[in-house]
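Left out: one protein chain. Kept in place: all the others.
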């Protein structure tokens, strides 16, 4: 099996008045593209900040390349964490940022960075402070891609980017990942746009992990079962039901089984209709169900 | 080492605030004072323009700490490396500035206080002693002002606005209280006498432990800072 690069056990982050991350455990394997998904404020950024030792955990264990990341250059320099809210000093230009990044990241590819700057049409001499929101996001994307860090995290990387620039990002990500395989974590709430890029999904809601699964496996496990109320109700007994909706006496239940085929077959035997569920729908159902956030 | 040298390089990209700006303002102050000195053409002027560079060391250390730390931490640089890199850079620029000041002070002596119009770089008491002593006094003074700035900056990064404000207010109150007590018990006379009996070098040597304590506190604050 693949080598584990990040291991998190029972990780929590508790602030005075609320729990941002609640007893989370997961593993990240080398050279896969992960999606850290969830709604805004679910705790995604806090988790990544603890993994990169920018924040301190309240409780739990973090291992990156087998070691704790805090003040550990062997770990930290292998991670490039692109944050939507990355701060830049007032007086640095785009050129400065690229210079600094080339200094910091051992695998920096200056040629590739130059090419990306042209693709995203960034003004080299402009102060970062004076860039538009979209251009600022592009700076992060370029640093993230050209750093070629063994672990690269993009946390909501495309705020303010238009559809064309986002497509450019996905194209570049796939292309560069293919030629330089590495662990990539995309943390985002825009699920429908990125889901096809992801090999594995970790879904976070209210600081807890709801799902930790291979993406395609997830696509194959869920379907809507539709039929008469009584038939559907008896069918869903003892099954994992994520969501139900009803229209008159007709009920539609989103059911998660071992495989979709299995659910389909059994539903057919019970005389029920099945309809496929998209990953986006599945995640929306899962994260909408919980009670209103108690913050 | 990569982290430390990166931090030094980032500071080097900020030559404007670390170097050009203070020296430009010093040059401006120098010229204005010289012009006044020439126009009055009376007694030699004693100016406080030299203070600019020290104030700048304080302010720049404070602001760059607050601005650069969140940036470097986001760019995979350790807190320790940020601290060591910044400390190294501050020491280097203090040495550089001090050497420049000593040279300018000698030029001032050599030109006879710019034709007996103004004392700007060579002040009595502060510039007593050999060029080496002047240099050491300058370096320590600059480090003291920088560490004060870095220390307050690091405290802010660790404890944020309100607690930093409370800390500064508390320090101000303690100092005012002490000076009130000194006034009440008429300690000021002996204190001034003590100062007068010691050279600038003696006094700055006393500052070394304070510089070290400030540096240590900055380091401790930064080690627990988050972004």
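We just call them A and B in the order they show up, numbering each chain from 1.
Everything that follows uses one rule, which is that a residue touches a chain if its C-beta (ideal position, glycine included) is under 8 Å from a C-beta of that chain, and two chains touch if they have at least 3 such contacts.
Keep this in mind: contacts and distances are computed from a predicted model.
Of the candidates "Transcriptional regulator, GntR family", "Aspartyl/glutamyl-tRNA(Asn/Gln) amidotransferase subunit B", "histidine kinase" or "Urease accessory protein UreG", the chain left out of this view carries the UniProt protein name "Transcriptional regulator, GntR family". In the whole complex the chain that is left out makes contact with A. Summary of contacts with the chain left out: across A:85, A:132, A:246 or A:280, the touching residue is A:280. Across A:192, A:245 or A:262, the residue that sits in touch with the chain not pictured is A:192. Residue-level contact of chain A with the missing chain is found at 32-33, 163-164, 167, 170-171, 174-175, 177-178, 192-193, 195-199, 215-217, 219-220, 276-281.
Just so we're on the same page, only the chains that are shown with their structure count from here on.
Averaging C-alpha coordinates per chain places the centre of chain A 47 Å away from that of chain B. Against chain A, in their complex, chain B makes its touches with residues 2-3, 5-6, 9-10, 13-14, 16-17, 64, 67-68, 70-71, 73-81, 223-224, 226-227.
Only residues 49, 52, 54-56, 71-73, 76-77, 79-81, 83, 86-92, 96, 99-101, 103-106, 149 of chain A touch chain B when the two sit together in their complex.
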